[in-house]
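All protein chains but one are shown in place.
Here the chain labels run A and B in written order, and each chain numbers its own residues starting at 1.
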Amino acid sequence: MSEAIATKSDQAVDDHGHDAGHGTTTGISNNKLMMWAFLGSECLLFGALISTYLLYKERFNGFAEGLAPFAEDGRNIGPRFGGSDGEGVFDIPFTSISSFVLLASSLTMVLALSSIRRGEYRNFRIWTLTTAALGSVFIAGQIYEFTEFVEKGLGYSTNIFGSAFFTLTGFHGVHVTIGIVMLLATYIMHKQGRLNQDKAETVEIVGLYWHFVDVVWILIFTVVYLFPQ
Amino acid sequence: MAITEDRPLALEAGTVNKVAERPLGALTRPQSDVGWASWFTTVDHKKIGIMYGVGSLFFFLFGGVEALLIRIQLAAPDGQFLSESLYNQVFTMHGVTMIFLVIMPMAAAFANYLLPLQVGARDVAFPRLNAFSFWCWLAGAIFLNTSWFLGGAPDGGWFAYAPNTSVTFAPGNGMDFYAIGLQIAGIASLVSAINLIVTVLNMRAPGMTLLKMPIFTWMMLVVQFLLLFAVPVITIALFLLTFDRSFDANFFNVEQGGSPLLWQHLFWIFGHPEVYILILPAFGIISEVIPTFSRKPIFGYPFMVGSGIAIGFMGWGVWAHHMFVSGLGPISVAAFSMSTMFIAVPTGVKILNWLATMWGGRLLFNTPMLFATGVIAMFTIGGLSGVTHAVAPSDTQQTDTYYIVAHFHYVIFGGALLGMFAGFYFWWPKVFGHKLNEKWGKINFWLMLIGFNMTFGPMHVLGLQGMARRHHSYASEDGFGFWNGIVSAGAFVIALGTLAFLINIWISARSAKKNPVEVGPDPWDARSLEWSTASPTPVHNFDVDPVVEFQDDWWHRKWGKNEDGKIVRKAYPEDIAQDGSATDVHLPSPSYWPLVLSLSLPVIGYAVIFTFWLLIPAGALFLAGFLGWALEPADDPEAAHGHDDHGPNDADASADAEAEGASHV
Partner (left out) sequence: MTDTAVDAAVDAHDDDHHPSDLFYVKIAGILALFTALEVGTYFIEDSVDPWFLYLSLSVLMIIKFAMVAAYFMHLKYDTPWFRYLFIAGLVLAMGVYAIFLFAYDVFGLG
């Protein structure tokens, strides 16, 4: 078993000659391994939030239907029902645009990485800033969406749906924000001359985090926004 | 980046660590690695391990005093020693302290000190993150205990069931301290888990394949994976609790349709793997001790490794056995009942393997071995009473009685804690250069073992008689008086045992100072790599990178077979061990920033509890720590280790050139 692992990792060294994995037992760079371990851990984090959301949306639907007094005090506002117009809070076309924006930022992120790998620093700077900008647009959209929801009557403590929804999407938003900070830090370090072609791995690691945040949004967009009722 | 350390901190042997080309004036790194102040800036895994050990022992005394207070209160019927409210705080903090501030950091002490040594590395993969983990844990621990002075400690029990923890039922600040304090400690665990996983996977000595690693390393690796995946679950649970209490969320608000069971699920999805996080380190320790003192290799090495992995894996599928009385429904109860019974199998495999290792061995009952055999016996009792909980109808009778209290103390005290004591006695000479006194060690062991059984044995009886846990007092007509008296007396015998341990530390250190005896690198004729270097371990661990051929490689260098197939000594440890005299090994420089960064976390906690104005100093500390960390030069050119920056192995030019390419700082 271990022997097989050793041979495969030798290949990994050959595949990624520029990785900082020289001298490690597996031939994998410590930093990249750290990031992947962290992302594995994040699966359990977002899993807990998503399943809490699913559970509470389900309970909320049952609760809102079943209890009349609950409906009367204006707390029966949900994703697709209640509120001033009876339509609920979600604005699917708007959130779809946000989703496309975040998806596009994943593309610009890989382009930033392949630019710095090739030593095309000007392109690298453009793509890095574009990625950060797209991320910021996404966050701005989320802030707008949250204020809209609050105006329609769904606050953080209005009902269990509100608590679960804002917590899940808020956690994701914080992750995106941290990603933007990481991207800007990468940019500044590059500007200072401390991050160049030979350190492309740092960009790759930031990218892994960024794409992970994107895949989490792929899940959230479908499960939270698009699933019917 | 701040988070990734992009210098070759790892110090794989043979790497030349070039000094920074542009040190940033104000941000030079601290240089000294001696003196009291160096402990605050150290990134040495050994010093961090020792600090974890000291910290956990300190909190062990703390949690022990809490236990004694409980036992004074319950020693006789109608106890009035503690008020109801104080009693709630004391038993809650006893549990929280012993689990999160004693057993877990004590395991971290062993892991930090030993994992790099056992895999033949010079440090962990990310030394500064390692320091951060320790300070973060300590910050969380102190934060949690400041609640005593800031409006009352947590009082909702260590598993803090909703909705008892809501503002309505727990109006003080205690549960806020619980949620945020454990959150901070959780960050420490997660960071350290990632660090140690990378260390074990990536920094093994040449030839040390996964299946040649010592069992202790294996068990700690499994533990780190459990932490990696379990910590985020409790992170979310604690966040939900904080949001409910501080920001009016509705997660556990029954009136709004929130579900208290959500807390129970999330807590125990974390909580059962946590049980293995507590016990597997002790399993690892005694798997090193028993072969050494049986003069035999561990019986069934692959089964030991495999059963450890199996326990780690199956531990994820049994959590609802803590919730049999919560109305899960028959399908869930039946399924979790089954899975809980199955998990006894790999545990049984381990016990059989330890016994088979001892079978036919030339047993030496030194103190470490006494504690290790104590673990086997006591843990077996705890495991068997655990099986009775897998049977749901029986569990329903026992839930929230002293029978449960007895069970988990047999596992956590009789298993985990006694195992750690075996580890203290076993590795003490490696860490401090002198053995602990044998006579006092035996006094320590027997007092603890007898006191332990006096304390927790009768609790089985009390529980079966129907005495509920967490009740402030009981009436004399309940008939619980006699056994409670015995239990309380036993608790004080345990306290005497602990005192014997402290006395032992003191007199052993004193006699070693007065009349130094060379313990040598390998006083027990042991088997793994940490014994192949000097005692106490030199700051650079190994003069020369060990090259590994066998499982138990160090033992194979001392012993071999002669022509008749008899095992004979090939060499004496003193002759083949490294003497630690190398002076030209470059090590990572100390750093202030892990401490600064970790200090920001409790301030954020106070901000959430008391006033958001505190976010200003918290933010300042965080930024200072974060920027300092990111900007500090990877290594100070003037650093104290300023020998010639070459590891002993890298004299050849090609290694130099390659490392140069990899270390533009």
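We adopt the following convention: contacts are C-beta pairs under 8 Å (C-beta built on N, C-alpha and C of every residue); 3 or more make two chains touch, one makes a residue touch a chain.
Treat the numbers as computed from the prediction; the structure is a model and nothing was measured.
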Of A:G40, A:G74, A:G155 or A:G170, the residue in touch with the unshown chain: A:G40
Among A:I28, A:V89, A:L154 or A:L168, residue touching the chain not depicted: A:I28
Footprint left on subunit B by the chain that the document does not show: 201, 225, 228-229, 259, 261, 265, 269, 316-317, 320, 328-329, 331-332
Where the missing chain touches subunit A, by residue: 8-9, 12, 15-17, 26-28, 32-33, 36-37, 39-44, 46-48, 50-51, 54-55, 58, 92-93, 96, 99-100, 103-104, 106-107, 109-111, 114, 117, 204, 207-208, 211-212, 214-215, 218-219, 221-223, 226-229
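Note that in this section only the chains that are shown with their structure count from here on.
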Subunit A and subunit B: spacing of chain centres that average the CA atoms, whole Å: 32
For the subunit B and subunit A complex, residues of the former touching the latter: 1-6, 8, 10, 12, 14-15, 125-126, 190, 193-195, 197-198, 201-204, 208-212, 228-233, 235-237, 239-240, 243, 247-251, 253, 256-259, 262, 266, 269, 630, 658-659, 661-662, 664
Subunit A to subunit B touching residues, read off their complex: 1-3, 5-6, 20, 22-26, 28, 30-31, 33-35, 37-38, 40-42, 44-45, 48-49, 52, 55-56, 59-60, 62-63, 75, 156-157, 159-160, 162-164, 167, 182, 185-186, 189, 196, 198-199, 202, 205-206
